[in-house]
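All protein chains of the complex are present and in place, except for one that has been dropped.
Letters A, B and C mark the chains as written, and numbering starts fresh at 1 in each.
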Amino acid sequence: MSLEQFSIAVLLTFLAVAAIGIIVLRDLLAAVILTGLYSLIAAGAFVVMDAMDVAFTEAAVGSGISTILFLGALSFTKHDQKPRGNDSWLALLFVVVTGGLLIYGTLDMPPYGSATSPAQTHPQLAKRFIEQSGDEVGPPNIVTSVLASYRGYDTLGETVVVFTAGVAVMGLLGLKRRRPEEELPEHAPGDTPHEPGHDNDRMT
Amino acid sequence: MPDFVLVLLTGLAWVLMLIGCVFVVAGGVGLLRLPDLYTRLHAAGVTDTGSTIFMLLGMVIIALVEYQNPWIAAKLILILFFTLFTTPTCSHALAKIALLSGLVPIDENGKPILASPKLAKKMALSRKPKEGFEADDEGDNSNKDGAS
Amino acid sequence: MFVAAVLALLATMVLTIVRALLGPTLYDRLSAVNSFGTKIMLFIAVFGFLTGRPEFLDIALVYSLINFVATVAVLKFYEYDDLGSGAYQEDDY
Partner (left out) sequence: MDWLGLYNYWVVIVLMMAGLYILIARYNMVKKMIGLSIFQTSIFFLYITMSKVEGGTAPILIDDPSVVYSNPLPHVLILTAIVVGVATTAVALALTVRVYEAYGTIEEDEIRAANAAEQDA
């Protein structure tokens, strides 16, 4: 087992542990922080799997922007999840059975790193991109060539999606700031001022 | 470049990297084992900065000697530069806001050094943290060698 | 040498994740995540050298900045209870 394989196995195990941690933790802010951790691990794993550009994007978007988006949403809403949610055996059973079936399905998959998997041996795409993009498009980074030239319309569509999302968010939230604390039904005016943090997550 | 200088520089890079490794592991153990937030923060902050300095300097030497690529070295120096700014700033902000939220540091016997969380908030907002906030004895109870 | 560094970093990541999961306070988790970011940054740099393609340091560079942004955002949110406001209100305390 090479060091590369070992690293990827360890990093993926970290990911699974972080995901379980996100399930178990009740405090929402802690879950958001763990999501940031999760994105960091994911980006590290992408680097080991040779996906440099994906790691780059995941670091900037997943760990940076997503965390801030979640925090923004939390700052508009109540940010402590009450200890609720049905940890029923039914949900767990459903998830375990589905996961078991999917794992049974992976037994036919090509192993990690196999050079003869269908994704690698498709006669036109990857080979052509790798062999010709240097001459046809120019930049040494093949991913950039494919993204901006061969699949340029795809990227245009992506930009449209992001634009639409931006318009939608603005339309939903309005451009002016709101302070929803004033119209909260639970917090009557003159209630106790909000202490930073929550008592159940605080060492005394 | 003469041969022995090359060997010497590679050896120096080795030593720097190994010191960095020791720092990293010591920081991890400190983060896990130390008793309260501030000591853990000390372990994490100090060793993060230290290990980054040593490891990146080792890599700079290798980039210059083995790869002979000054761009790589420049990037490494840039990373080092940013880390030297960001890590201490993060540690400072964390410690300050923890104090501001009323988390009282403990001394080596596990006792809080301040009487109440209110004092911790006051101490965080004060410009002169030593004055009038200590419980009784002046604080020579700094957790020395917290990381190791 | 790089192998030793990778192993040390992976071992430390285990300890850091345990601290991030255990807590007990939010600040512990934050400092663990921050420290984890530094470790991942070092890991990527070392891994680039290990595979003989140290051109990938740009990602490590991005990491050293992103790490900071996320931590400070969480702290700012936690302290002021929103991401936009400015200075202290000293009489709050």
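Here is the rule we use: contacts are C-beta pairs under 8 Å (C-beta built on N, C-alpha and C of every residue); 3 or more make two chains touch, one makes a residue touch a chain.
Please read all numbers here as calculations on a predicted model, not as lab measurements.
S.K.: Of the chains you can see, which ones touch the chain that is left out?
M.R.: A, C
S.K.: Given the full complex, what residues of chain C touch the hidden partner chain?
M.R.: 51, 53, 55-56
S.K.: Residue by residue, what part of chain A touches the chain that was omitted?
M.R.: Counting over the whole complex, chain A touches the hidden chain at residues 1, 5, 8-9, 12-13, 15-16, 19-20, 22-23, 28, 31-32, 35, 38-39, 42, 45-46, 49-54, 57-58, 61-62, 65-66, 69-70, 72-74, 76-78, 81-82, 84-88, 91-92, 94-96, 98-99, 102-103, 106-107, 109-115, 117, 119-120, 125-126, 129-130, 133-134, 140-143, 146-147, 151, 154-155, 158, 161-162, 164-166, 168-169, 172-173, 178, 180, 183-186.
Here is the rule we go by: only the chains that are shown with their structure count from here on.
S.K.: How big is the gap, in whole Å, between where the Cα atoms of chain A centre and where those of chain C centre?
M.R.: Chain A and chain C have C-alpha centres separated by 17 Å.
S.K.: Where the centres are mean C-alpha positions, what is the separation of chain A from chain B, in Å?
M.R.: 29
S.K.: Based only on mean CA positions, could you tell me how far chain B sits from chain C in angstrom?
M.R.: Distance between chain centres: 13 Å.
S.K.: Show the residues in chain A shared as contacts by 2 or more other chains, in ascending order.
M.R.: 196-197, 202-203
S.K.: In chain B, which residues are in touch with two or more of the other chains?
M.R.: As it turns out, chain B has residues touching two or more other chains at 37, 97, 100-101, 103.
S.K.: Can you list the residues on chain C that touch chain A in the complex?
M.R.: Touch residues, chain C against chain A: 3, 6, 10, 13-14, 17, 20-21, 23-26, 29-30, 32-33, 36-37, 40, 43-44, 47, 50-51, 56, 58-59, 62-63, 66-67, 69-70, 73-74, 77-79, 81-84, 92.
S.K.: In the complex of these two chains, what residues of chain B are touching chain C?
M.R.: Going by the criterion above, the answer is residues 13-14, 17-18, 20-21, 24-25, 27-29, 31-32, 37, 40-41, 44-45, 48, 51-52, 55-56, 59, 62-63, 67, 69, 72, 75-76, 78-79, 82-83, 86-87, 89-91, 93-94, 97-98, 100-101, 103, 121-122, 125.
S.K.: Could you list, by residue number, the parts of chain C that touch chain B in their complex?
M.R.: 1-2, 4-5, 8-9, 11-16, 18-19, 25, 27-28, 30-32, 34-35, 38-39, 41-42, 45-46, 49, 54-55, 57-58, 60-61, 64-65, 67-68, 71-72, 75, 78-79, 88, 90, 93
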